[in-house]
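One protein chain is absent from this view; the other protein chains keep their places.
What follows is subunit A.
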Amino acid sequence: MTKIQILKAGILTTIQDFGRIGYQQYGIPTSGGMDLYSLELANLLVGNQATEGALEFTMMPPSIAFHGEVDFAVTGGDFQPLLNNHPITMYQTQRAYRGDILSFKGLKSGCRGYLAVAGGFDIPIIMGSKSTYLRGAFGGLEGKRLKDGDLLQLNKPTEKPIINRIPHNMIPDYTVTNRTIRVVMGPEDDTFTPEGKEVFLHSQYQLTNQADRMGLRFDGPKVSHTKAADIVSGGINLGAIQVPGEGKPIIMMADHQTTGGYTKIANVISVDIPYLAQLKPGDSISFKEVSIEEAQELLAMQRSKIDGLKNQEDNTSNRKNLFIKSYNINVNGRIYKVDVEELKG
């Protein structure tokens, strides 16, 4: 199968999938995409399993050369993708041909972008996952961030995409820079004073520069503990909001340590974690408490919407060959976007 080559890697471009499941009891973080929603949509657009590995790039986008014909899709934060220097639409299946170059004008909104290619990357699966874990130096391409010149071998695609574009109402809005993040309180919310909890739920917190795949450290009004900020070390979930003694929240992200000894006031709900992944230093958030029932219902609704995309295909199985492609056509220096519906055989 064909290859892609990283021409410019950006500052932090890694291969991530849905992460390593089952190894946290040995101290091994799950890793995986920071914004799994965008990663999944990208995969669906190219006919991959939802959990396949994709490129995750951060703040500074890569540029990539295609060595052969392959479908791809770009999702996540808006880096303004260009194919051979012409703008292409995100959240839509695109096709590249030998010699095509994917680049990006630059970051417009969000913080992390995803590029899925049909078939996925042909790299070793370590502990059930292709995800790169930089601190442990394993996964992805030899445990490292991608660098200029890296070649990535692709697998042969097995399925046609179930859908070629994501409906507008399912494309997340990453332009908001003072978002409300919903949380389920606990498990150690009883180690905080009532005032501390009030402050936590009614203040704005600004993302500091200490923000990486492991965690996001915020600045803002101090959340006070009743006694100590330390507890007997225990397991940490994704999205846990730790508050150490200084009273500033730290949200645990994809590469977080499996165990820790700081009190956790609350946990970000699953459907809001992708929004955290798209925050840049300086962006603000505030926290809103929701019930666990509401959080689980929101997750179920999101899942049924994604599954709905797949069912659309089932309902129209007689139109299985319908395939919409977008072309950018350059006529006298003006670029026209043309959608073509192919009806094969």
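Keep in mind that, in the parts below, a contact is a pair of C-beta atoms (placed from the backbone, for glycine too) under 8 Å apart; a residue touches a chain by one contact, two chains touch by 3 or more; residues count from 1.
One rule holds in what follows: contacts and distances are computed from a predicted model.
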Name of the absent chain as recorded in UniProt (options "Urease accessory protein UreD", "Stage III sporulation protein AA", "5-oxoprolinase subunit PxpB" or "Phosphonate transport system permease protein"): "5-oxoprolinase subunit PxpB"
Just to verify: which one of A:Ile126, A:Ile181 or A:Leu207 makes contact with the chain not shown? A:Ile126
Could you tell which one of A:Leu151, A:Ala300 or A:Ile329 touches the chain left off the display? A:Ala300
Where the unshown chain meets subunit A, residue by residue: 21-29, 126-127, 135-139, 143, 184-188, 232-240, 257-260, 264, 267-270, 292-293, 295-296, 299-300, 303
